[in-house]
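Heads up, one of the protein chains got dropped from this complex, but the rest are sitting where they should.
On to chain A.
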Amino acid sequence: MNKFLGNKAAILLFTLPTIVLFTVIVMWPTMQVFYRSMYDWDGLNPGKFIFLDNYIRLFEDRLFYTSLKNGAIFAAMLAVLQIGIGTVLALTISNKKIRGRKFLRVSYFIPVVLSVTVVCQLWLAMYNGEYGLINKIFETLGIPYRQDWLSNGKTAIYAVAAVNAWQNMGYHFALLLAAVNSIPEQYLEAAKIDGAEKWKAHWKVTIPLMAETYKFCFILAITGGLNAFANMQIMTGGGPGTDTYTLTYMMYRSAFRVGEFGYGTTAAAFLVIECLIVTFAINKLIARDRIVY
């Protein structure tokens, strides 16, 4: 048996391609991000080691603070909208008596499977100041309010984040619904017998039992917001001005538009650190003891 399951040739054949591919395409570039963040590098020549100068420059860059602020807004919007709406929908729909559950579930999830480009183009059309759907709805309702959502520096970042929240809410909904369904009925029954009303029972029983899922949802929403890129790239190009820059977008511009590859990787490295801190903090804050049921 040992010889049979310890066949060296088979093990090499089965594992080597994956390990090599993964190392070259994922792990090596990940290490490069940190290494290159300390270089003045144009992507062509070997570059010059400048240690932390890129980081100092980053902290003095006004755009960095705009990006940080936008990342925070984006992350907060995703966390509040996706997890808030997802929770209400998941808890409500977990009631087996609701009609059309299958249809409702599918309709919440459909935007998740669409291409980010299609979604962004669609919302560009909906946000349009002249003939966009949203202004049209205001007009039809008789509300004399028009807004060119994406050209206004104050509204643009919220408008872009809302698109991402809209597209991916269904994913959080599916995760939360799976968590609700995995909770044994007795828990809620017990709470109800004790006199708790339904939503109070959810608040006291269901939601705490879903702590592990919430942890994941918050990590996903917040790191997703900090990493936001495609939405800006397609919808605003970072504009108006630099009002919708995020760290990833800043990184992309530095490298592929200005040719400052070293400085771009510094922004990327900072992003990794930021995401690690957030993940660590959420793990500390939510459910310190793993719930077993």
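Operating definition for what follows: contacts are C-beta pairs under 8 Å (C-beta built on N, C-alpha and C of every residue); 3 or more make two chains touch, one makes a residue touch a chain; residues count from 1.
We take it that contacts and distances are computed from a predicted model.
When the listed names "YCII-related domain-containing protein", "CcoQ/FixQ family Cbb3-type cytochrome c oxidase assembly chaperone", "Carbohydrate ABC transporter permease" or "CRISPR-associated protein" are checked against UniProt, the chain not shown comes out as "Carbohydrate ABC transporter permease".
Note on the undisplayed chain: of the listed residues A:F64, A:W123 or A:Y245, the one touching it is A:W123. Although one chain is not displayed, chain A still touches it through residues 1-2, 4-8, 10-11, 13-15, 17-19, 21-22, 24-30, 32-33, 36, 43, 85, 88-89, 92-93, 95, 97-98, 103-111, 113-118, 121-126, 131, 133, 136, 140, 166, 169-171, 174-175, 178, 197-200, 203, 212-213, 215-216, 219-220, 223, 227, 229-230, 233-234, 248, 251-252, 255-256, 261, 264-265, 268, 271-272, 275.
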